[in-house]
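The next block holds one structure in the form of structure tokens; read it before the comments.
With one protein chain withheld, the remaining protein chains of the complex are depicted in position.
Right after this comes chain A.
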Amino acid sequence: MKMHLDEKIWLILSFGLIMGFMFFTGYQTFVLGMGPPSHMETIDPQNVDNIAPFDEPGVYQVGENEYEVVMTLEIFSFNPGNIEIPAGATVTFIMTSKDVVHGFQVADTNLNAMVMPGHIQKITQTFHEPGEYLVLCNEYCGTGHQHMATTITVK
């Protein structure tokens, strides 16, 4: 198969583009620690309320301006809801679902993770800007899915 010079250039650029995306993804994941939420711990989805830390969901301070939010998701609510934290706080959300598959998304941030029954999911974000952030479920979970929302207030 004979190839024209411009076709070769095009294909090399195409290949380079794909490799470029690969490189940046790998660099961000393995060097900058910005990999997508991929926590590996599991849990009995029918017994969440009795297993630590989910037996006591809530907001916990774990360091200077560092917080952990232990959260359970079930139709159609986030527990705890209406979270308040100070500006500049780094927050790790530790989550699991008590029933079906849910999504945890905070608009205007890069917080976005699937929360599945049987799996514990973790995701971290530093909130620099004060404001009232909208937390919503972005995976269809039933009739009341559109009401599954709460807020994070950063003061």
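The criterion applied here is as follows: a contact is a pair of C-beta atoms (placed from the backbone, for glycine too) under 8 Å apart; a residue touches a chain by one contact, two chains touch by 3 or more; residues count from 1.
Keep this in mind: contacts and distances are computed from a predicted model.
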Out of "PDGLE domain-containing protein", "Cbb3-type cytochrome c oxidase subunit I", "Putative spermidine/putrescine transport system permease protein" or "Insulinase family protein", flag the one the UniProt entry gives for the chain missing from this complex.
"Cbb3-type cytochrome c oxidase subunit I"
Touching the hidden chain, out of A:7, A:49, A:84 or A:129, is A:7
Residue list for chain A contacting the dropped chain reads 1-2, 7, 10-11, 14-15, 17-18, 21-22, 24-26, 28-30, 34-40, 42-47, 75, 99-101, 103, 105, 107-108, 110, 112-121, 132-134, 136-143, 145-147, 149, 151
